[in-house]
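Handing you this structure, nothing more for now.
Apart from one protein chain that is not included, each protein chain of the complex appears where it belongs.
When the chains are written out, they are named A and B in that same order, and each has its own residue count from 1.
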Amino acid sequence: MNEDNNIKDDLDFWATNSEEGGWNISSTDEGSQKMLEEEDEKQIKIQTGSDVVDDYVYSEETTDDERMIVNMGPQHPSTHGVLRLQVELEGEVVRRVKPVIGYLHTGMEKTGEELAYFQGPTNTTRMDYLSPLFNELVFSLTTEKLLDIEVPERAKAIRILMTELNRISSHLVALATGGMDIGALSMMIFGFRERELILNFLEKSSGLRMNHKSIRPGGVAADLPDNWQKDIKEILKIIPEKLKDYGEMLLDNPIWQGRLKNVGILTTEECFAYGITGPSLRASGFSWDLRKTQP
Amino acid sequence: MFSPDNIFTTTIDKAVRWSRTQSMWPVTFGLACCAIEMMAAGSAKYDLARYGMEVFRASPRQADLMIVAGRVSQKMAPVLRQVYDQMAEPKWVIAMGACSSTGRMFNNYALVQGVHHIVPVDIYVPGCPPGPQSLMHGILTLHDKIMEGEINR
Partner (left out) sequence: MSLDEINVEIDQYFKTVEDYKKDGYEMMIDLTAVDWYRKKEPRFEVIVNLLSVSKNSRLIMNVPVPDEDLTIPSICEIYPGANFYEREVFDMFGIKFENHPELTRILMPDDWTGNPLRKDYGSGRIPVQFKNAPKVD
């Protein structure tokens, strides 16, 4: 039933957030006060002109007189990056969203056609700039599979070490920016401070803080630096304590819960229909981890 | 407004210039990887707040400085120009990173090869990505240039 809804809605190419009754009920009790705050911010942004209002026409065909179509332009502080959303609001509830993407299209695939296999990671590493080592890993694994290259054991272990550190730093950025947008401004400072530790280590071993090209087809660019065990032990000691701090600050926070609980729920069937994998799929209750199922 | 050659307003000139440099507010134009470095420059270890610019204003009408961080694609170029036009005088532009200064290795159809084709740029900060130290060096150079009177707005 859920999937039927999705298919019907998608044929109109609007993605609705939710039509279940339970969510509408919650829009009139205490939790909705926080949604009002968000609405206020948007109006201020329109008045101050930071929404780049393009030629998107206010359509008159909606029947409710409270519906308003707002263009959250490609540049605004809550999307770190560029994403243009054409949002139809009814009071404080988002009814429909139409995203427009393509503002960061770089032609990487086209440039990649002209590069040698060894120069490939320089290109692919900038595709997802929060976790560059993973992109390099993917590229190296495919070239090794196609060319039947054997990678030494130590290189594999080094690769896994560095990519797992990268995963931690990427999730830290997600927490930091998410926290800042919701309102916990100090979350950003904490998140980036922890990230500095990891980036320091990566800089020691590869030379650059981000977008390093250290995972190449055939292994790793250079060995780990001399005292790497000491550095990693320090990192592994500091970060779990800080994570406890974040938990204290955020999990029991009424603002956090009021703004994020029951907002924009993705069920498992929806994840399957749209092809969403990774942490979002795990968050919807289905246990699927690529590291466990396909080692 | 203040002509630099006027001998009667030299001290006032200096005071105005000094006050302009001490609290410039940047507008966020972080597009890609350099945006993360810009945010890291504003956070705890390399602090931008000591130069008066911790507050990244969302609206271009309240900002002085536009830091173009990241690659500008062809689709994004009119938006960039619009935001630049919405800023009030005096305004300065820093092109951060190699992707916005020139097109870098993305020498192809989809990127604007250098943001100076669209907006007038004062300072280029090279690097991929430029570390927070490089960005701060760039900002301080801008401050120095304004104090000397080389850039007149």
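In this section, contacts are C-beta pairs under 8 Å (C-beta built on N, C-alpha and C of every residue); 3 or more make two chains touch, one makes a residue touch a chain.
Owing to the predicted nature of the structure, the values given are computational and were not obtained by experimental measurement.
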Shown chains contacted by the missing chain are A, B
For the chain that's not shown, point to the residue among B:R20, B:K75 or B:K145 touching it.
B:K75
Would you mind spotting which of A:G107, A:G178 or A:G218 touches the chain that isn't drawn?
A:G107
Among B:M24, B:M53, B:M96 or B:A110, which one is in touch with the chain left out?
B:A110
Across the whole complex, the chain not displayed is touched by subunit A residues 6-7, 10-13, 101-102, 105, 107, 109-111, 113-114, 272-277, 286, 288, 293-294
Can you name the residues of subunit B that touch the chain not displayed here?
74-75, 102-103, 107-110, 113
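The rule is short, and it goes like this: only the chains that are shown with their structure count from here on.
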Using the average of all C-alpha atoms in each chain as its centre, how far is it in Å between subunit A and subunit B?
27
Touching residues of subunit A toward subunit B in the complex: what are they?
45, 48-50, 52, 73-77, 80-82, 102-108, 110-111, 122-123, 126, 129-130, 173, 177, 188-189, 192-193, 195-196, 208-211
Subunit B - residues contacting subunit A, complex
28-33, 35-37, 39-40, 43-45, 56, 58-62, 70-71, 73, 75-76, 79, 82-83, 86, 105-111, 128-129, 131
